[in-house]
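Right, subunit A next:
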Amino acid sequence: MSKSDFSRRGVLKTGALAGTGLALPTIFTASSAAAFTNDPTGSSVTLGFNVPQTGPYADEGADELRAYRLAVEHLNGAGDGGMMNTFSSKELQGNGILGKEVKFVTGDTQTKSDAARASAKSMIEKDGAVMITGGSSSGVAIAVQGLCQEAGVIFMAGLTHSNDTTGKDKKANGFRHFFNGYMSAAALAPVLKNLYGTDRNAYHLTADYTWGWTQEESIAAATEALGWNTVEKVRTPLAATDFSSYIAPVLNSGADVLVLNHYGGNMVNSLTNAVQFGLREKVVNGKNFEIVVPLYSRLMAKGAGANVKGIHGSTNWHWSLQDEGSQAFVRSFGTKYGFPPSQAAHTVYCQTMLYADAVSRAGSFNPCAVAEALEGFEFDGLGNGKTLYRAEDHQCFKDVLVVRGKENPTSDFDLLEVVEVTPAAQVTYPADHPMFAGGALGSCNPGA
Partner candidate 1 sequence: MGILEVKNVGKRFGGLQALGDVNLSVKENTVHAIIGPNGAGKSTLLNCLVGKLIPDTGSVMFDGQSVLGRKPYEINQMGISRVFQTPEIFGDLTVLENMLIPCFAKRDGAFSLNAITSVPSETDVLEKAEKMLVEMNMADKRHMHSASLSRGDKRRLEIGMCLSQEPRLLLLDEPTAGMARADTNNTIDLLKEIKEQRDITIAIIEHDMHVVFSLADRITVLAQGTPLVEDDPQNIRGNPKVREAYLGESA
Partner candidate 2 sequence: MFGLDKKDTRMLLVVAVLTLCAPFILNPFPTDSAMAQFNAGYPDLMQRFVIFGIFAIGFNILFGLTGYLSFGHAAFLGVGSYSAVWMFKLLSMNVVPAILLAVVISGLFALLIGFVSLRRSGIYFSILTLAFAQMSFNLAYSVLTPITNGETGLQLTLDDPRVLGVSATADGSIPVTSLFGLEMRSTFEMVVGPWAFQFNAGYYLCALVLLAVFYLSIRIFRSPFGMMLRAVKSNQQRMNYTGLNTKPYTLAAFVISGMYAGLAGGLMASMDPLAGAERMQWTASGEVVLMTILGGAGTLIGPVLGAGFIKYFENIFSKINDTVLHNWFAFMPDGLEDFVVFIVHPFIGKGWHLTLGIMFMLVVVFLPGGLVEGGQRIAKWVKGRKNKDDSTSATKNPAE
């Protein structure tokens, strides 16, 4: 087992000072000698993996942690290398990052902004983490991104789908590989048009918080552009568990499509309730009633069980993709853990690789150098085709998958099938798109 040491100060000072018994004060303020926060001067570098380990998203967090472990293994040269072999950039050698062994600390976000920030702060202040990554909700991602900006470390967002993460709340030190609400809508719209036509009446149920709103705004705009009519947009409390009283009014509303802008437990329950109320068998205006779930995840699909069959949605990535990168990742993840990775696992693995690669290309852990290396970086081989890390908003632009609940699953995780891979060009939007307006990246902060 690894005899690792998780402390920055150990790394920093032991060589020089251990045993001297001298008190040598140093002041870590703007005038300090260090160039940036937590400059790793020893033989190793510490990354902070901040994921939900308790609360409703704990399983997603656990899957993210698995992917992080795998990524660290690959970066340090163990295992089969995974997507390092298919990644278009060949900087990473399997000798850590810039020759420093990669170590990590983990923390629990509890899917609460406060707890997530506390955890991230302890990683920065106590463990000397030079990069923070992870998370499974937009609120947490935005909160931690803000913290990393202030502290002067890089934040590589995990699963966060709100437009705001790289929209009005974007930060110079924060980067998102995952797709967003707008991209979901842009990818889904043409598929929905093909499947259900242009003359539809949509009823929206939306989780009443920021992510829900941006998702609703995006999908409503995209479907209205197809010619669909929006019958009603109803906000549901985040804490709701029984959606029956929100579903019931749909029955007689004249709508023939129900859009569930829900995620996690909300999505599982609202979809289950919608199916219970017989919406799937309903015929309205001479058309079959349809349900759409803009943001899908395999773990959620599992919770909803048979109810997902035939229901369309979008996802960032799926293990059944046949490209070289995806296959390499599924192989090494599956071999290690016995089941295929989720999209959350995929995105955090990619984020870790992308960070490591950017550091290598920049030749420095300085957040400003890393940010510069990531900005406008084009790459391939990480599972979503050719991808661009756009400099203006630190959002990745890549292919988006439209998926459908599988009718005859062969296993516990074989729940979704890819209907279409929407090319990146189709989901790209201008950086000044109104749905993303209102914020500024600011300038990168190296801290210290």
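Basically, a contact is a pair of C-beta atoms (placed from the backbone, for glycine too) under 8 Å apart; a residue touches a chain by one contact, two chains touch by 3 or more; residues count from 1.
These made the cut because all candidates are chains of the complex that A comes from, given by their letters.
Model, not experiment: these values are computed from the prediction.
With subunit A as reference and 1 or 2 as options, the touching candidate in the complex turns out to be 2. Residue ranges on subunit A touching candidate 2, taken from their complex, read 1-7, 9-11, 13-14, 17-29, 53-54, 58, 61-62, 65, 104-108, 112-115, 117-119, 121-122, 125-126, 137-139, 142-143, 146-147, 149-150, 164, 169, 172, 208-211, 235, 237-239, 439-440, 442-443, 445.
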